[in-house]
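For chain A:
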Amino acid sequence: MQNILELKNITKRFPGVVANDKISLDIRAGEIHALVGENGSGKSTLMNILYGLYNADEGEIFLRGEKTKITEPRQAIDHGIGMVFQHFMLVEPLTVFENVILGSEPQKRGFIDFRGAEKEVARLSREYGLRVETGARVEDISVGQQQRLEILKALYRKADILILDEPTAVLTPQETEELFGVMRNLKEQGTTIIFITHKIREVLEISDRVSVLRRGKLVGTKNTSETDRPELAEMMVGREVLLRVEKEKAQPGEKVFSVSDLEVRDQRGTKRVKGVSLEIREGEILGIAGVEGNGQQEMVEAITGLLRADKGKITLEGKELQNLNAMQIKKKRIGYIPEDRHKRGLILDFNVADNMILGFHTEPPFVQRFFIRDERAIKENAGRLVEEYDVRPPNIQQQVSTFSGGNQQKIVAAREFSRKPKFLICSQPTRGLDIGAIEFIHKQVIDQRDKGAAILLVSAELDEILSLSDRIAVMYEGRIVGEMPVEEADEKKLGSLMLGGEARKDRGGDTVETGTE
Partner candidate 1 sequence: MGQQAEANQLKVGVVFSIGGLGDESFNDAAFKGATQARDDFGIQLDYVEPDDIAEMEDHQRAFVEEGYDLIIAIGFLQESGLEAVARDYPDAKLAIVDSDYLADKPNVASLVFKEHEGSFLAGYLAGRMTETNTVGFVGGMEVPVIFNFQTGYEQGVEYANPDATILINYAGDFGDPGTGKELAVSQFERGADIIYHAAGGTGMGVFEAAEENDFYAIGVDSEQDGIVPGQILTSMLKRVDVAVYNIIEDLVKGEFHAGVHRFGVADGGVGLTDFPYTDHLIPDDIKQDLEVIKEMIIDGEIEVSSAHD
Partner candidate 2 sequence: MWDYLVYFVNATVLAAALRMATPLILTSMGGIFAERSGVINIGLEGMMLVGAFTGMLTSYFTGQPWLGLIGALLAGALMGLVHAVASVTYKVNQVVSGTAINIFAGGVTVFLLRWIFDVAGTSPAVSRLPVVTIPLINRIPLIGPIFGTHNIMVYMALIIVVLVHIFLFRTVWGLRLRSVGEHPKAADTVGINVFLTRYLAVIVSGAMAGLGGAYLSIAHLSRFGDQMTAGRGFIALAAMIFGKWTPFGALGASLLFGFANAVQMRLQELGIPSQFVQMVPYILTMVALAGFIGRATPPKAIGKPYEKE
């Protein structure tokens, strides 16, 4: 097979990072080429360069044997390159149809030729099995449909090289299978696919070859049939992966925290949590497994006072908490590592010291009389925590935006753990962190457990759930669909629960697709 695409010595620098460091990569015509690597390893950057959205600082692109300059997406489109972005590039108030044709509109003297185009779009979606309602507004269709729409967009532009950037991250397992069907279909028709993912399982299932990036460099390219899981994992992280966290067996004490029959709506008013009940004991970690978007975040936000609960009871040490506000919850000694540190956890423009008091800023010793801050106490607090949690650099006056993700997360953890929480919520606590930072955070979480905190761990990473939790509950479509001690859990069992497998049986033939309200 010949190379349809060759990237040579591509380098891209961002302030403070070399996102792509002399990457050379060959893509063969008609193959499915997986591109893997940890968060921040440079996958998206490389593909954005190929698509003309970023311009490389150095390096060359050869397309079908010819040296090609791609500085604008337009050029990529003209060269038959299509890309489905990690974060969808859809114009929400426009219709599906308008999104498909946008930028490549069939026209008669400037007017959009609606009729001709509609036929073409219908044909494409039939041919490739990409079911989407073309007349609907994008904001009204499901995520799965949005993704199919993205692929349709690329095909409509006659792409024969299709880049899929982490397409499975937002999909249910069933939708993933469907996507793989489409990919195989496309491959049969001669389309070359570059497929980005974090999940080794998916690489092994669908790709012909796989390239691994680490910290902006290409580690290597393998034929999928000639590699295996441990080898890929090691290539990705640069050493053998330590999957288990060392910890003692839990010594659960009194029941500290409970949720019963909780129902929550999101900001749009859709019911996302549909009757969840949980209990957590002192010194115990309850892991919540589940594909993201199944109500975990709404549940956590209801517990922490950021969203209102429609119904249900939340208690800490017997006292009811439901619908207290965030400040009142904080004062009950509940710690919370939020899922998105940039959105929720930190004020990036504040310095470390000011971030270290967020949420405690109304309490002594940080304020004196007349609302005046006690600068000494604030500094002392930050200085102590920075040392204890090994935040680097240990400069408490520095703006938090200038710290790396791992160190930012340490700042959040330090703050949330510092006031001896009785109950701790850790939501995706290690997202986007490197192995070193992950280990550190994991140790701290176990440490809190051993000090007697009750911990609710929410994570999309099964590895993390399995290695930290003492008990595991699986959440699916706003309900707990299964619960077990960690000893009885394994990936397969959790995986099938996460897909709603057993839940489907319980609810008598409901399909996954029709679960929307």
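The criterion applied here is as follows: a residue touches a chain if its C-beta (ideal position, glycine included) is under 8 Å from a C-beta of that chain, and two chains touch if they have at least 3 such contacts; residues count from 1.
Selection rule, in plain terms: all candidates are chains of the complex that A comes from, given by their letters.
Everything numeric here is computed off the predicted structure, so don't read it as measured data.
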Can you pick out the candidate among 1 or 2 that touches chain A in this complex? 2
Touching residues on chain A, where the partner in the complex is candidate 2: 14, 51, 53-55, 72-74, 77, 83, 85, 88-94, 98-99, 101-105, 107, 110-112, 153, 157
